[in-house]
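Shown next, in structure tokens, is the structure this report addresses.
As you look at this complex, bear in mind that one protein chain is not there, while each of the others sits in place.
For reference, chains read A and B in written order, and residue numbers begin at 1 within each chain.
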Amino acid sequence: MININILKPTSSNFQTYLYIGSALIFIGIFDVFLRSFFNINYLTFLPGSLNFLFPLIIGLVGLQMIRLEYSGNRIVDKINQNINNNTFNAGLTLIIIFLTLLVIPPALDWMILEATISGDTKEACVATEGACWTYIKVWFRRFMYGMYPNDFHWRINTAFIVLIAFAFVGYFMRGKLKNYITFYYAILYPIIAFIIINFLISGGSFGLEWVETNAWGGLSLTFIVSFFGLIFCFPLGMILALGRRSELPIIKYISIGYIEFWRGVPLITVLFMSSVMFPMFLPSDAFVDKLIRVIAAIILFEAAYVAEVIRGGLQALPRGQYDAAKSLGMGYWKMQIFVILPQALKLVIPGIANTFLALVKDTPLIFVVGLSEVVGMLQMAKTNPKWLGYAMEGYIFASILFWAICYAMSKYSQYLELKYKTER
Amino acid sequence: MNHKIKSIIPQLLTLLFVVAVIGFFTINAQLNMEERGIDFGYGFLNQESSFDVQFSLIEYDGSHSYAKAYLVGLLNTILVSVLGIIFCTIIGVIIGIARLSPNYLIRNTAAWYVEFFRNVPLLLQIFFWYYAALRALPLPENTEPLFGVTYLTVKGYYIPRLIWENFDILIYSILAAIISIVFIRNYARKLQEEKGQQLPVLLISVGLLLVFPAITFVTGMVQLEVALPVLKQLSKTSFIYAEGLSIPPELLALVLALSLYTATFVAECVRAGIQGISKGQKEAAASVGLTPNQILKLVIMPQALRIIIPPTTNQYLNLTKNSSLAAAIAYPDLVLVFAGTALMQTGRAIEIVSITMLTYLTLSLSISVLMNWYNKKIAIKEK
Partner (left out) sequence: MSESIIQMKEVNKWFGDFQVLKDINLEVKEKQKIVVCGPSGSGKSTLIRCINRLEEHQKGQIIVDGNELSEKTKDIEKIRAEVGMVFQQFNLFPHLSILDNCTLAPIWVKKTPKKKAEEFAMKQLEQVQIADQAAKFPGQLSGGQQQRAALARALCMEPKIMLFDEPTSALDPEMIKEVLDAMVNLAKAGMTMIVVTHEMGFAKEVADEVVFMDEGMIVERAKTNDFFANPKNERTKLFLSQIL
């Protein structure tokens, strides 16, 4: 058995050990590099398992040889502290490096190097072995706008821009108007949004052609559903949060019942309920558009979660605020609207951002009740007879899309959390 | 007097509002049902279901009742949830600890794992595994065995089936082991209290759990046969592996997606728990001479678990609710079997959807109640 102490460096012979060790590490990584990029394996004369483990063993030996605490060489010290403080860590580090080398090249190869994006038909893709991004390019508009007529896409774009503009009005409210911020976001803004969506996207008046909701789809539908979901479940959630904190028993227990009910059932059953049961609950001659039913169900569902988030904020507010407001002679509603809620909502902005994020991630579910947002469009595109076999590209595209949106939102919510933490 | 009226009026109004809404729905429902000739009742549960289910843990076919179908769906949901919970816990704990590693590479790899799998919608992840990744697996006839006796194919994961003789005796032996472990632990505790000596309780427990069942094997009371999967030709081009146990790709995709997704949240809970323990605790424990293992067991874990367990249980609940997404890939869970197929066949929307929602509600509420009881019991007392 080799005496492992031979491999331990000391301050005197460190230079030699450093050279030999670095060389060994390099050989190990280079070996994996060759195998992965060029499929060269010059160690075939070794028995199977030894062949496979060779780079790992060499790398471990090399790392052991350069592991000297406080060697004086800055780079080596940094490496030793971070990834080489014991054999276990060294091994894990090597494995991660090797896995990266083994996985990335084939993936890059397929996704970029051998992929195509030119052309308009399947023929352009059949020739290559790589990913077929032409498929995405051709279907892109569908993924974004669903079956909405191409000529009218400007209507959707305009509607969104206008909505975002109205959302920022809150930042510019000064002076006396600031008191009405809650009122604006809770009541006025939802109404404005509804009007805009109704007239611009749905159409039917003012010379704009009517487009039925079944044709709405893609990412724009995702946004519409998430957006309406959030702005309407917001006031409802506020009422429920206040109700749960109320001292009046009936109101309190009805609120608790509502919240616990909607938080205890999966969203899919709620959606089923909305498409199958809602018609039963309404007079038979009243027809409610499927999209509106689905959004209503989502609003009722998410309101329960928003209520819990807001309740957290209400609880975190120091009692002194309540006392001060009461001592000034404010009634219950005045106190809530002008003193308590504005502060509580500020506290829970990150929580609400998280809920919104969860809502966006939940919207793909509406595809099971027949509304084709992005994932629904993916399924539709995948089974189109002209484009069979490109499911993987579709899912990768959708994953990257959602990931980018959700990552951006979660980073923004973290930024908000930090900002409001330091402000207090 | 005035105050009493002030508090009664809002409550009355709210109550009236709720009653009015419920009443409105009920009346409409009754009218609609009369119009369409549908009656209301749960008697249909005893009728023959006349549909088969692809995957079931118990004996079931079309001649069994709808109630049995409900049970099949429920068991499948529980199966997926339990498997998902086990795997997401293992992965979550590893990633959570890795997030705090001093090793730069490990720490960042774990961080990217969390950021990636958390921000892609679960449904998309399920679809990816089911329609893209698992579809790329080879056909049964072209598969190389994994670990020698299992076959990961596009038609499912085929593993050996265990056939037990006298399985109940094995259960008794395990029970006996557990009972004796309880006795040993009590004895060890008394011994420590009185004489200060410590017994290696963990080692002894593990030993007992292994030895007792082993005895049943060695003496021949319990016998185990292993049925290996064998390639069988169904038709000219269609092969499967028979004799063994086949795990359908739907179940695989679902468990994979659920575990990887929920593990990100569990990892964050674990990380919060470990970080929530101030460094001073470790130092204080070290300064009185406790070994690192003792510090972990007596000081760190008790505090960390109090922080970790409540939100993690919440995640388990979310996983169970998310398992309902099985409907999207035709895994026969409760929602697909009952609120999907059964509902389509009988048209009894209100009864079926209400039963389904009630089932999930019961599950959620009982776990909530359990969690609240547990929290109160172990709460660290403060002023």
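Heads up, the rule we're going with is that a residue touches a chain if its C-beta (ideal position, glycine included) is under 8 Å from a C-beta of that chain, and two chains touch if they have at least 3 such contacts.
As the structure is a prediction and not an experimental result, all values here were calculated from the model.
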Candidate in contact with the missing chain, chosen from B:Gln303, B:Ser354 or B:Ser368: B:Gln303
Among B:Asp39, B:Glu59 or B:Glu194, residue touching the chain not depicted: B:Glu194
Where the missing chain touches subunit B, by residue: 192-198, 278, 280-281, 283-291, 294, 298-299, 302-303, 306, 380-383
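Operating definition for what follows: only the chains that are shown with their structure count from here on.
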Sites on subunit A touched by subunit B in the complex: 81-83, 85, 89, 92-93, 96-97, 247-251, 254, 260-261, 263-269, 272-273, 276-277, 279-284, 360-365, 367-368, 375, 378-379, 382, 391-392, 395, 398-399, 402-403, 406-407, 410
Touching residues on subunit B, where the partner in the complex is subunit A: 7, 10-12, 14-15, 18, 24-25, 28-29, 31-33, 35, 101-106, 109, 115-116, 118-125, 127-128, 131-132, 135-136, 321-322, 324-325, 327-328, 335, 339, 343, 349-350, 353, 356-357, 360-361, 363-365, 368
